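Quick one: this structure, given as structure tokens, is what I'll be asking you about.
With one protein chain removed, the remaining protein chains of the complex are shown where they sit.
Our next item is subunit A:
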Amino acid sequence: MLAEVADVAEHAPVRRARITLARFLRHRGAMAGTVVVALLFLLAFAGPHLTPWSYSDIDYAALRQPPSAAHWWGTNGIGQDIFSQTVRGLQKSLLIGLAVAVSATTLAALVGAVAGYFGGRSERVLLFVVDLLLIFPSFLIISIISPRLRSGGWVAFVGLLAVFGWMISARVVRTLTISLKERQFVRAAQFMGVRPLTIVFRHILPSTASFLIIDATIAVGGAVMTETSLSYFGFGVQPPDVSLGTLIADGTPSAVTYPWIFFFPAVLLVVFVVAVNLVGDGLRDAIDPTSGAAGGRPLVRATQPPGDAVLDIRDLRVSFGPAPILRGVDLTVRRGEVLGVVGESGSGKSMTALAALGLLPAGASVTGSIGVVGEQVVGANRRTLGRLRGNRVAIIFQDSLSALTPVYRIGDQIAEAVRAHRDVDRATARRRAVELLALVGIPDPQVRAQAFPEEFSGGMRQRVMIAMAIANDPDLIIADEPTTALDVTVQAQILDVLRTAQRETGAALVLISHDLGVIARMADRVAVMYAGRIVEHATTAELFARPLMPYTLGLIGAVPRPDVGRRQNLVPIPGRPPGPREHTGCPFADRCPMVEPACREAEPELLGRDGHEVACRRAGEIAERALTPTEVYGIPATRPPVPARGGEPVLDVRGLVKTFPRDRGKVFKKRVGSVHAVDGVDLRIGRGETLALVGESGCGKSTTLFEILGRTAPRTGSIELLGRPVDGTWDKAGDVQLVFQDPHASLDPRLPVGDIVAEPMRARRASAKAIAARVPEVLRLVGLEPGHAGRFPHEFSGGQRQRIAIARALSVEPALLVLDEPVSALDVSVQAGVLNLLRDLKERLGLAYLFVTHDLAVVATIADRVSVMYLGRIVETGDVDAVFGAPGHPYTRALLSAVPIPDPAVERGRERILLTGEPPGAGTRPTGCRFRSRCPRYAELGRPDVCAAQDPALTGDARRQTACHFATPATT
């Protein structure tokens, strides 16, 4: 275990430490504190050598002498030198403080981490002890014990203070550990088979280090204060030994008449503790990247008069200090129009939205003009903004859980929006809120208005956000990624509601999205943003038919399309978007396949005719030659078909059932039933084959996956890897590895890439030599360089990080790679590169993939076979071509029709099947067909009895099997 700790320490993230140090050095209070602490230490340990007096010497000739040359700080009632006494007391107090802080923090770290990680009894005992200590304070205990302590000296005292000083910190470490345990990089380590204690020492404790350092620092001050308090009352350090506490006690009776006896130790005590606290505060600020004052006073100035369109943005520039976020944005939105804004993350889309409502964070400098229905927003006062916001212009945010105040009922939050702008009484506003909820399609609105935000699903909350936005019939609605976190079926519903709401109110809509399919479906016009500017702007039909900027071409070419399928070669845009800075040339030049030297000389302006504007020097050429994305990026338009290899099964799951107990009550748990998360699932994957498992969130995909990765024999059903039932042991040949969704979360930020990649090998006790040979190999395999092994995850882009995660999984040459939504956290431009890599690896290495995703377009590009899951069951399975070409199950049809296709010509002419409602919770286990409550076919056919009576089984041929009594026949 110690070797492991040393191992971690050896690779401490040097860069991060350096940044933290720099921030700490800039913190004035912390620096002052450090200097003072250093000086006091110097005084405490060098002081005794400076004066001829020892702390216990008595100078009978000098009783209660004020400070003089002989006694620098004077003497006390029996002629002892105050300077040497104080210095000695300081020394003792510092030693006690340090010793207590170090031992208490170490104890807190170990106990907290273990209790938090392993839970169970150790955790309950810890919590009880902390509660007990609350009502039976340690001060009382120590005071009571102190008579016994007198013989033990100050070391026993330190021990006592430490024993009673660690609990509250341990409780914090426990809380941190519990949240760290849920972090993906810890779960990744668990799935790789790393032993629990190793995880605690390698991943958990280093992550709590920043808290522990701060805590230890502040604990020094706390321990010194406790020590002096106890010593003051005679419960701590015992005479003849002295500490600051005993000295203050000695000086108290004569504090007014002979102040030096009292004040020197008292002032030293306060100065020391203040200094220590300042150091702790500085550390906290240095470690927390969000802290710290913004530099300088921001400039906010409207430089032009507002236009009279609903939204009229002219030359909008926003910057934070020296970093420009928006660099001259022009946008006009007319009444009733839908403007789509697309671009990679960080392109400035959301900032534009926030600016339009005057909601930019403090510290933003803003110039230019934003006219909202003819009123200037830039530099407007609170009154004007208050009148506009929620009334003339409303906004819908992406993350609806954090965007609603958790402690107020849904209905009240909507009513509040009404009352902010209309002079109506509470009851009227509440009635209006219920009407609005009904309008956005919330069933049973009267009752649901009483719910709290957390009781709603993501889709429902987004409907609430829409209801709130339209409460006062605004002229403009801005929706910032309103469907990004949602399932495709729910996304389709929300887009529908948004459309309806927009039509009902006649408002203009600005729809911000990274999803070109959504834009193609909804927008009249599209603005493409890059590096804080608009780089292309046209009507939707025109933009998708004739994109003119290589960036736009890349974005369009990167999107997988379910209607094209596996032949489609996805266009990855190389590199990553530039950070916020000024540009001398075209900001896209470094990533552009058509760059020429002139591009780097001046930033092209947004120019164009016939309403199609583009900021690119080569646009004319692209238009003339009608270049396609694959042509511009120089890759073949289609991939050669690769025959699925099939053959012996790598994974064979039969009849898998996983239930969770359903409990009621928080303190006294009572089992009231079972949740059937997975209810009889069969999966088979052959060598070199990719099986996609799709379904809405909550359908049981993840549970299925974790059962497979858990490697323990399931209670019901069987899981076989390479023909061997899983039983918890490792099998070199039958290894399964996992790639998580979010590469930011699944890589431990504190470990260098080399260690991350080697972790599964270490868990299998591979030799150092084997690891050293394998790491560069797999890094090359995923398109990285062996030299990257020494760097840390934060130095890589999202796509590169996902490559690191893939390299980690491949390091042990697994037979099966489980991919849990591996591209859904990535920008579409980056996603294309990762998907291409996965396809290449599969072809070269003959890997088998279990690809879990909600994105059917991705499935179409990468999978050989697909299984569609609904409420713990597979409802349809088969070859991707067969299933997607002619889906037999109404659910599959609905899912497919909900996927937006980035081609307005196709997208707008499609028949759309909107599913009503959301999947019922996994707790319900309806009789008959589980899907019938939402099934359009069931409704169409007049609710046939057989659907309610009989649970349909999977039937069909080898190419497609469907579990539906009224399956659409397969095309032949």
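Just so it is clear, a residue touches a chain if its C-beta (ideal position, glycine included) is under 8 Å from a C-beta of that chain, and two chains touch if they have at least 3 such contacts; residues count from 1.
Keep in mind that, in the parts below, contacts and distances are computed from a predicted model.
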Which of "dihydrouracil dehydrogenase (NAD(+))", "Peptide transport permease protein", "Ferredoxin" or "NADH-quinone oxidoreductase subunit F" matches, in UniProt, the chain that is not displayed
"Peptide transport permease protein"
Across A:241, A:399 or A:524, the one contacting the chain not displayed is A:399
Answer key for A:386, A:458, A:575 or A:920 versus the chain not shown reads A:386
Where A:135, A:427, A:626 or A:958 are the choices, the one touching the absent chain is A:135
Which candidate, A:225, A:410 or A:570, sits in contact with the chain we can't see?
A:225
Please output the residues of subunit A touching the missing chain, sorted low to high.
131-132, 134-137, 139-141, 143-148, 168, 221, 225, 228-229, 232-235, 248, 252, 255-256, 262, 266, 269-270, 273-274, 276-278, 281, 290, 293, 357, 359, 382, 385-391, 394-395, 397, 399, 402-409, 416-417, 420-421, 452, 454, 465, 468, 667-668
